[in-house]
Each structure stands twice: as C-alpha cells, then as structure tokens.
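Down below is the structure, laid out as structure tokens.
The complex appears here minus one protein chain, its other protein chains still in place.
For clarity, chains are labelled A, B and C in written order, and residue numbers in each chain start from 1.
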Amino acid sequence: MKNGDYNDALEHIAHELVGMARWARAKGERIVVVFEGRDTAGKGGAIKAIHGHLDPRQCRIAALPKPSEDQRTQWYFQRYVAHLPSAGEIVLFDRSWYNRAGVERVMGWANEDQVADFLQAAPIFEKMLADDGIRLFKYWLSCDQEHQEERFRERLDDPLKRWKLSPTDVAARAKYADYTAAREAIFAATHSAWAPWTLVDFNDQKLGRLTLIRHLLDRLPDTNVPPETIDWPELGHEPLTEEFGVLHPIADFSGKD
Amino acid sequence: MKNGDYNDALEHIAHELVGMARWARAKGERIVVVFEGRDTAGKGGAIKAIHGHLDPRQCRIAALPKPSEDQRTQWYFQRYVAHLPSAGEIVLFDRSWYNRAGVERVMGWANEDQVADFLQAAPIFEKMLADDGIRLFKYWLSCDQEHQEERFRERLDDPLKRWKLSPTDVAARAKYADYTAAREAIFAATHSAWAPWTLVDFNDQKLGRLTLIRHLLDRLPDTNVPPETIDWPELGHEPLTEEFGVLHPIADFSGKD
Amino acid sequence: MKNGDYNDALEHIAHELVGMARWARAKGERIVVVFEGRDTAGKGGAIKAIHGHLDPRQCRIAALPKPSEDQRTQWYFQRYVAHLPSAGEIVLFDRSWYNRAGVERVMGWANEDQVADFLQAAPIFEKMLADDGIRLFKYWLSCDQEHQEERFRERLDDPLKRWKLSPTDVAARAKYADYTAAREAIFAATHSAWAPWTLVDFNDQKLGRLTLIRHLLDRLPDTNVPPETIDWPELGHEPLTEEFGVLHPIADFSGKD
Partner (left out) sequence: MKNGDYNDALEHIAHELVGMARWARAKGERIVVVFEGRDTAGKGGAIKAIHGHLDPRQCRIAALPKPSEDQRTQWYFQRYVAHLPSAGEIVLFDRSWYNRAGVERVMGWANEDQVADFLQAAPIFEKMLADDGIRLFKYWLSCDQEHQEERFRERLDDPLKRWKLSPTDVAARAKYADYTAAREAIFAATHSAWAPWTLVDFNDQKLGRLTLIRHLLDRLPDTNVPPETIDWPELGHEPLTEEFGVLHPIADFSGKD
C-alpha cells in the first residue's frame, strides 16, 4: 500500500478511534484487544497505530515480561488478570495468555498436558470476562514466510531494528509450519461466540493495520458521544513569554556533536 | 524546523538511542527520565520520539493516573516508587512527583505547607535514587504563551486532538505567569548535582525533541556495546505460505464502509 | 467445650497442621481456604487457630479492605485473584468473593442482577482454579441468634472487642433471616464437586474450630513428609552473652506507669 493512501485512510479512521475512546470513557466501557501472530507479522506496529491516537492514560499497552519464578507456579491467568481494564479503559495486549499454546508449545517450553489444559481453560476464562461485560477482541496477524524472512533479514541488517531479533526468532524460522499448526489448534479450541478470533493478512502491514482497525471499529456499537463543549474566552492580554531566572534553556540542537 | 531535516537528524540520533538501550541492558543500568513542562509544551511527543525506537519491554512510560483515596494518604513518593526501573530498564515519566509543586500548587490543590515539604523532600528522595546507582535526568520543556495558545486552539478545533484538552487547561491559560513562578521555585529548590534540571526550549517542538535527546545521549558514558552476532543459516527450502483451515483472513480494507 | 479439653485436642491437631504445611511446601501444593459465615460466628478465631501454628511466610491471611473506586469497576474477581497462592502457599480468606451474594445482597449494596451474575460465575471461577491444581476449601460457620446476640453484646460492652462492632452489625441483627436465605442461595448455586461447601456449627466456637480443622486435614491426602534432618554440632565454647556499646536495653516493665 502506498504511504499517501495509507496516511489518508488512517487519518479518516483515526477520527473514529478517537470517537470510540470518548464513548468508552463516557459509558465506562472496558475493552480488551489481544494481538497475536507470527513474529514480524506486525503486532507492535498495529498496536502503535491505535495507541498513538489515544490518551495514554486511557489506553494501555500490556506487554508482559517473562514470568518470575513465583508467577510460574501461580494460576496461569493470574498475572494477566492484573492488567485487565477498569471502567473507561482500553487495554492492548501485545501477546497474551495465548503464549502457552503458541510460542511455548512450539519451542517446547510447555508440555502437551499444559497446552491441553490451557486450550480448555482459555474459552472459559474469556467467557467470565465477557459475562462481566468486558468487550474482548482477539486478532491474529498472519504473514507468509517470504515476508517473514525479509523482515527478519531487515532486523538483522538494520541497526535500528536489531533489538527486535532474538535467538527465539532464529529458531522460529525452522518452525514456520509448527506455528501454523499451533495457530490452527488455538482457533479450533478458542474461537467462541463471546470471544471470536479475527484473522488478518499482514503480508502488507499498512493494509493489515487498516483492515484490523476498521474491523475493530465495526464491531463496536454506534459510539457517537459529542465532546464536551468548552468555553474558550479571549486571553485578554498579549500572550506572555517565558522568563528565566534560575536556569536558562540549553543551546538548540545544531546537528554537530 | 523542516520535516526533512528533522527526520534526517532524528534517524541519526535514533542509532545512538538504540545503542544506548543495548548498553543499558548489557550493563544492567537503570535510567529514569522525568518530563515536565507547560501543557502543550510537547512532553508526549518527546517521550514518543524516544520510546518509539526502543523495545517496549525495556523502555516503559510511566503516566500515572490521579491517586486513589488511599494513595492520597500515603507517603507522597510511594506510588512513584512502584514504577522505578529494574536492571536494564529505562523509565520515562510523563509528569512525575513534581506535580505537587507544579499543577497542584498553581491550581490550589496542594497548600503551601505541602509544597514546601515537597520541595525539601524531592532532592533528598532523588539523592537516594542516585546514590543507589539510578541515573536520573530531569527535563523541563518551555514554550511561550503564543505557541501555547496556538496549540490549545488546535486541540480545541482538531477532533483528533480534542481529548488532550481538559478543563484544567482552560484554567491554565489565565495562570501562565503562576506556572512560571512555580517552575522557578522548583528549580531553586531541586536543581542538584545528582539530579540537575535541563531546560529545553520547545517553541519549535521538533527542534526541542532533537535538543533534548542529543543532550540526554551526551550525558551518558560511551555506550558502545556491539550487538550479539547471530548465526543466520539458509532456510534450506522454498519459503512456506500461510495455510488456513479453521478460519480464513477477513477481506482487506477497501476504504468503503 | 472446656479449655483443657480444647487445648489438648488442638495440640494434637496442631501436629497434623504443621505436617500438612511441610507437605504443601515440599510438594509445591497451593491451598485456598475460604471462611464465610455470620458476623460473630468465629471466622477470625478459626483463622488464627490455623495461622498461629504455621510459618507466616508460607500461610497468609487475605482480609481485603473495601474495594477502591477503580476496583469497583473491574472484573469482580480481579482483586481476589491477586491474593491466590504460589507453589507451597496456604491462603486463608477471611471473607471472600462471596461478599457479593452475602453481606452486599442482604444490605442492598448489590442488586439482584449482580447477585445472579455472581452466583453463576463463582462456580466457573472456582473450577478454573481447581482445574489448575489449586486445592480450594470453603467453610461456612453457622450460629444461632441467641449466641450471636451474646457475642454482639460482648463486643458492645468489652472495650477490647468494641472495634469488632460496626454499624453494619447493628443492621445485621434485624436481618438474621435474610442472611439465612442468602446462605441457602449461595449453597444451592455454588456447592460443587470441585469446590464443595462445608457447614460447621459454631455455637460452641472451640468445638467449631476443632471440627473445621479436623475436617480440613481429613480432606488432604496423606501428608507425611519427614522434616529435613539438621546436623547440630556442639557449640564448642561457653554460650556468649549480649554485649552492649552504643545503646543499652531499656528498663524492664514494672507494671507501674
């Protein structure tokens, strides 16, 4: 997708996102959006495309670090529960409880019993949240290995993206088909009426983002809450300028080190 | 500043930011950056310019909501302490404990005793962190009222930015000089050898961001840690493509609702 | 029950409690015991009878304060989930999520929809915990109003117990039958194979405690894990005495103010 088209479309959609957030706050709605998918598919970019338009005090990103030793022994969902939204909040999960049946399964970090237990428990867990009134959306971002390889390569070569590349990613390359199988098992077990999966093609990431956000917005009810009117009187005097006593601004960036 | 120049300079600087983060992780450094300044000065944008280049599992934004009833009665710094970094982490505070002597003071939400107590306590609190080895940077973003008025106006008129405008902002317009005085009092009391303030002119926000990030990087030691070498074998087969069984990708975004 | 008989029986039982805790730690077991029942029934005393014999770093009491404003809008079980045990831990809930269908229902703080939602959700929530391997025990402590009145009276008259008496308690007196009905509804909806209720008569509190603890121990598997042997060498010198330089012990309590 061309940059210009993307930017035009995104700006159009951004108005709806902002409106949705205003509605969520006004109505005390709680929204959870789960982002899953292959490495390099574009989860981080999709999350930023949403988060970047919203109040960071309302819309939070939950990107959990690996569990501590204690957390490993707790109820599997416990550390995720701590990040669920209060009234008016939108939480974007960058990966989620599905780790257990995704990366942990494929990499052999969880055994098949744990995976089976998880696949049975996840829809029940999600139903509890849905029954409580939390709106739960689950997106899976797909991409062909050709694109994945390109993006891995870019991470390897571009110093700005190198931090995105981990040893797990190297191992993931040989397990592309295993990830496909793991995803299918997840869909078979956890695609439910109360928390359905939506699969989005991210071979073109810009198009993927628009598709995802458009879909998300279409799943929400009419969210038209007008902004509060704000009375905006004249300033009544010339605008003031900064006055400095104790400290002064440092010299502007000149491009020379 | 022109977009092209800004983007070129930022990309150059981004390499250093990424290098700095790699160094922080390798050495177990803990970094705290406090962003304070007038409404509309550009705290959020400066934070995004840094955060956007880094691993969100390493670099966190701390934008605390208003305190709960219980928190209001606790040690003033308690809720901030919970967000301090572990080894390798970088925490960007979007506003901070300085609220007490800034917005709370100007708006009359804190009384003068509380402000005086805070101004005495803050440098001691910061010295404890510095003595523990946390690197603490404090930036104050300044802008003249002319620009503030323009930006407020833009928030009022642009639906995408309207959520940034609060009743407090309206009140802030009449208190521009009070904010100046509050800032001076903060500098006089809390500009210390272990946690100095740096004042950056954000009348031009793009230039301000570059100035701030350049300054931050210059305050850190030589941070040259080479990335780990990663062995990248040939894939050994044609790249695979996604195969879909249970669910299929939804139709791409078409721009038509 | 006479004090002497009680103390003898309790000491006997205490050995089993201590053995159970050793077993739980050795095997990484997670145990949750919920204590519910009428005001004055004796929840606190029963909890202390267990907790007093165990390592407070292993056995925790969860007595949650009233929820904050934010918590009120979260998933109902969220704040309780934060207190669930890690491997080897025993958590005693002094009141629990059943508040919703108990005191909140009777006092009119929750509406009938919320109560119905809770009664449907609770067994599902508990099944998730049980399926995850958490051992969940639920005890309801009953007592006739004659004893409740005596104990309320004692709280009213005895300055040492006065803090146990709240305005809610006064209101509870007129609602004795409502509490009975609420309890019956709870049992009908949430007495399950995976988390059964056990009803214990606490008209005699000492007898009630023994009955409850005996029952709890009988529900656990053979918990015989011998303590680690500890090598205990001779000291090899005369025992040392405290030596004081900077500060000296204060004068002993004399009974005279």
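The rule we apply is simple: a contact is a pair of C-beta atoms (placed from the backbone, for glycine too) under 8 Å apart; a residue touches a chain by one contact, two chains touch by 3 or more.
All values reported here derive from a predicted model rather than from experimental measurement.
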{"item": "Option touching the unshown chain, where B:Ala41, B:Leu129, B:Ala172 or B:Leu199 are the choices", "value": "B:Leu129"}
{"item": "Options B:Met1, B:Ala26, B:Leu64 or B:Leu84, residue touching the unrepresented chain", "value": "B:Leu84"}
{"item": "Hidden partner interface residues of chain B, rising order", "value": "28, 30, 70-71, 73-78, 81-82, 84-88, 117, 120-121, 124-125, 127-129, 131-132, 134"}
{"item": "Absent-chain interface as seen on chain C, which is shown", "value": "9, 11, 14-15, 18-19, 21-22, 44, 48, 52-58, 61, 63, 65, 94, 140, 142-146, 148-149, 156, 159-160, 162-165, 167, 170, 173, 176-177, 180, 184, 187-188, 191, 197-201, 207, 210-211, 214-215, 227, 230-232, 235, 239-253, 255"}
{"item": "Residues from chain A at the interface with the omitted partner, ascending", "value": "68-70"}
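Here, only the chains that are shown with their structure count from here on.
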{"item": "Rounded Å distance, chain A centre to chain B centre (Cα mean)", "value": "20"}
{"item": "Separation of mean Cα positions, chain C and chain A [Å, integer]", "value": "40"}
{"item": "CA centroid of chain B to CA centroid of chain C, Å", "value": "45"}
{"item": "Residues of chain B touching at least two other chains", "value": "none"}
